[in-house]
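Single-structure report; data block below.
Omission of a single protein chain aside, the complex is shown with its protein chains in their original locations.
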Amino acid sequence: MTRIGLLGAGRIGQVHARAVSSVQTAQLVAIADPMTAAAEVVRDAYGCDIRTIEQILVSDDIDAVIICTPTDTHADLIEQFARAGKAIFCEKPVDLDIARVQACLDVVDQTKATLMVGFQRRYDPDFQALRAAIDAGQIGDVEMVTLISRDPSAPPYDYIERSGGIFRDMMIHDFDVARWMLGEEVETVQAAASVLTDPEIGNCGDFDSANAILRTASGKQCTITNSRRATFGYDQRIEVHGSAGSVAADNHHQSRIIVANEQGYTNPPLLGFFMTRYIAAYAAEIEHFVDCVATGSQPRTSGHDGLMSIALAEAALESVRTGTAVRPTDILAGKSTQV
Amino acid sequence: MTRIGLLGAGRIGQVHARAVSSVQTAQLVAIADPMTAAAEVVRDAYGCDIRTIEQILVSDDIDAVIICTPTDTHADLIEQFARAGKAIFCEKPVDLDIARVQACLDVVDQTKATLMVGFQRRYDPDFQALRAAIDAGQIGDVEMVTLISRDPSAPPYDYIERSGGIFRDMMIHDFDVARWMLGEEVETVQAAASVLTDPEIGNCGDFDSANAILRTASGKQCTITNSRRATFGYDQRIEVHGSAGSVAADNHHQSRIIVANEQGYTNPPLLGFFMTRYIAAYAAEIEHFVDCVATGSQPRTSGHDGLMSIALAEAALESVRTGTAVRPTDILAGKSTQV
Amino acid sequence: MTRIGLLGAGRIGQVHARAVSSVQTAQLVAIADPMTAAAEVVRDAYGCDIRTIEQILVSDDIDAVIICTPTDTHADLIEQFARAGKAIFCEKPVDLDIARVQACLDVVDQTKATLMVGFQRRYDPDFQALRAAIDAGQIGDVEMVTLISRDPSAPPYDYIERSGGIFRDMMIHDFDVARWMLGEEVETVQAAASVLTDPEIGNCGDFDSANAILRTASGKQCTITNSRRATFGYDQRIEVHGSAGSVAADNHHQSRIIVANEQGYTNPPLLGFFMTRYIAAYAAEIEHFVDCVATGSQPRTSGHDGLMSIALAEAALESVRTGTAVRPTDILAGKSTQV
Partner (left out) sequence: MTRIGLLGAGRIGQVHARAVSSVQTAQLVAIADPMTAAAEVVRDAYGCDIRTIEQILVSDDIDAVIICTPTDTHADLIEQFARAGKAIFCEKPVDLDIARVQACLDVVDQTKATLMVGFQRRYDPDFQALRAAIDAGQIGDVEMVTLISRDPSAPPYDYIERSGGIFRDMMIHDFDVARWMLGEEVETVQAAASVLTDPEIGNCGDFDSANAILRTASGKQCTITNSRRATFGYDQRIEVHGSAGSVAADNHHQSRIIVANEQGYTNPPLLGFFMTRYIAAYAAEIEHFVDCVATGSQPRTSGHDGLMSIALAEAALESVRTGTAVRPTDILAGKSTQV
């Protein structure tokens, strides 16, 4: 039984609390949140203690923590819990600043802590089936990947301002999936971005519509399309084209019914957002984390994955600014020179 | 909190134990099964007591029972627990014999017990969405219903011999759905049946392939198609045609991926069988039962529904024997005269 | 080059005139129709003569005729042209009366004339592909067939009155497809019918909604569903279930676009009716007829097929009247005794 402390009782914290409750080998021991009311909701629903972060840090009855606090606390908390000998699951991103991520991962390395970064899409049953079809040779060698992700609506403006922007907050998930599907590191990133849905998003210094092309050294390519508004629900598509065929994963609709009438044949809109769309993925993600803690094995989505996805995000942003193709290796090296 | 005793730890019993565990207002207090090993599996997985049926009958800490024992014990157990003042959920069918069902329901009426019969399809989210579309007027008045149900493979021969045959064991679910969709009682049943997949099923006195046409007094019609073998998985389709349009529910595939290659575009086979296909339905069914027990309201799938579906099954069997259209009212009246 | 005379310039006559024009080895030489204006439309569009039926009967420059006149003239015209040594394509049905069909086919046999009956669905590219998949063993042995055919709206009342009713006018196409798919003759027919869309259809002595179950001696079964009203267009579906799998043919929508918005994902309604849905089938049908005339080979849809489909229609009507399963062999033998 892996005994877990949950840091943060907000929206994503509650998603993870629910996920923990669905894993038979995990037990939610304590929740920590400065908002007492939020902590009490989790306590009442799942029957755990309320403790402070400091208490959890020294709790003997807690093996692992799930960090769902605001982004700017992630790196510090990872370092503290790594030093305290706890296994750590941290929501993406580790930090918005590359150098800070690198420093944090150094501490993780030194302490030999288990660190898993939350990229739940890799644990989605459909995307797992897609990846398994590739691994089984059903499409031959991967050549081109197409990712389309659209949110039903943009987050609040104050969230946008703190989020690091569409590339670090939203496309970061696609960057991680792209790396998973390409099976190679990305050599160059080209990107374009606009404000099309709401000028206020531009006033926050962000974009709401963006595209990127990733290219590996061997010439494999990936396009990513992101929009912050989709009237038809939460659009999450992957298609991988290879030498022997293609494999794609369909969206999830609210139900499988189809109404036929004079207007045509209509299937309901997509599931509303990530909490409903990725229920199974969040459960499988936490199950994987618990397995890693129990067996001492390395999580499939590591700190390095967290670092690379944030480097790709920064490369994309640099490409939007300069119009040039940008190398993530230059970003990692502290350079942001165009190719 | 509704405190539940589970009678029967077999396959369907385990499905219901899992469903109970997913309902926050229900608690599994005890499991009863003459097979100790089976009872222990449920006890160990869900942390309940093992008791005998007789002990559960007199347990003060149990409000309701879920009956998953062999069919020939259903009617007796319903009567005993109705008299003991417990709420009762019973797997279909109440009994294979119409007169026995009627006698049992008389006891339920006299004791004013809550009795819910397990027709889980009425609680499936997709079928609920389909029915809601009808209720919202999206297809106008219901005219014709098409039901296609195919099992991946036939049950064991000894099960078939005790099952009452394909109409009472398998098509009974479709009869219930037909009544739900037609919104009227069926006046006549015409049916045909064959042994096509395995001659041994014929030797058991049963069929493996059957069709039926139901017709209501106002002329609404329903066709039902059943097969005991489908290489592509568990086929469960409903389509309702009305004056203003149609609504259909798609099957559930193992995943939503599509592989495209020289052979074409391939989506995986369907989910394997009812335990995986109807997970959400079983959970919603038990949640409804628990709600009814808590609020004292009448379950949506009642003993009357159990009676009518078995009457339709018997009418279908009579139609196969005689070639004629058979009235369920004649079956209920103890007559089986052709129309 | 096969030189063709067309009898009848009505709606279906114009469909066949267009089909002839698309076949490079056929030439439309003359059109005959008592309605001069209708004949002139065909003449002007396709550049042929206008002649009387009597003139065509003795025209040396005409090898074959396509009969698209009213149903009650079919049998007489077939006999006349058979005796005149012309090859004959006749729209279904040969006649509404079984005995008259049988007498007519006797004349065809005696004269050794080529007679093809117009069941265009057998020539539809999708249904051909479906049949080819069966012949290639992709679904194993055929067990159960599901046919669903819905017209967008009913024909005029005066047409209904002369049509012989829904079984002889509409379901006749499904009976022919059923025989093609089952690969065996039908032993019994059970049917039900109602008036649901328009009471005036009942006043014409007909039904607008009907279902049938066909069963062969070996136990293969087919269900057929017909409606005279479908708000979503011309519904034409075939599904064949076999020992190793199933094969189905999808409907044809007005276009392949899908609009996604707050209402859901909407694909346009189906193609409007048989003239647009079966354009390719009508062309392929006439091409097959022309091939048969040129090579002296037997058409795939023969006079016997015309006889059997009308016998099945009459059996279905008898089953509706009596509630019993009816044998087409009894119909053909002049008996209409219940099974």
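As written, the chains take the letters A, B and C, and residue 1 is the first residue of each chain.
Basically, a residue touches a chain if its C-beta (ideal position, glycine included) is under 8 Å from a C-beta of that chain, and two chains touch if they have at least 3 such contacts.
This is a predicted model, so every value here is computed, not measured.
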So which of C:Asp60, C:Asp158 or C:Asp250 would be touching the chain we can't see? C:Asp250
Touching the hidden chain, out of B:Gln55, B:Thr231 or B:Thr329, is B:Thr231
From the listed residues A:Ser153, A:Thr225 or A:Thr329, report the one that touches the chain absent from this view. A:Thr225
Per the definition of touch given earlier, which of C:Met35, C:Ala99, C:Ala129 or C:Ala217 contacts the omitted chain? C:Ala129
Can you name the residues of chain C that touch the chain not displayed here? 125-126, 129-130, 133, 138-139, 244-252, 254-262, 268
Could you pull out which residues of chain B are in touch with the chain that's been left out? 231-232, 253, 260-269
Chain A positions in touch with the non-displayed chain are 143-144, 146, 148, 150, 188, 190-192, 194-197, 209-213, 215, 218-221, 223, 225, 227, 229-232, 241, 243-246, 323-325, 338-339
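Definition applied: only the chains that are shown with their structure count from here on.
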So what's the Cα centroid distance for chain A and chain C, whole Å? 58
How far is the middle of chain A from the middle of chain B, if each middle is the mean of its Cα atoms, in Å? 41
When you check chain C against every other chain, which residues touch at least two of them? 231-232
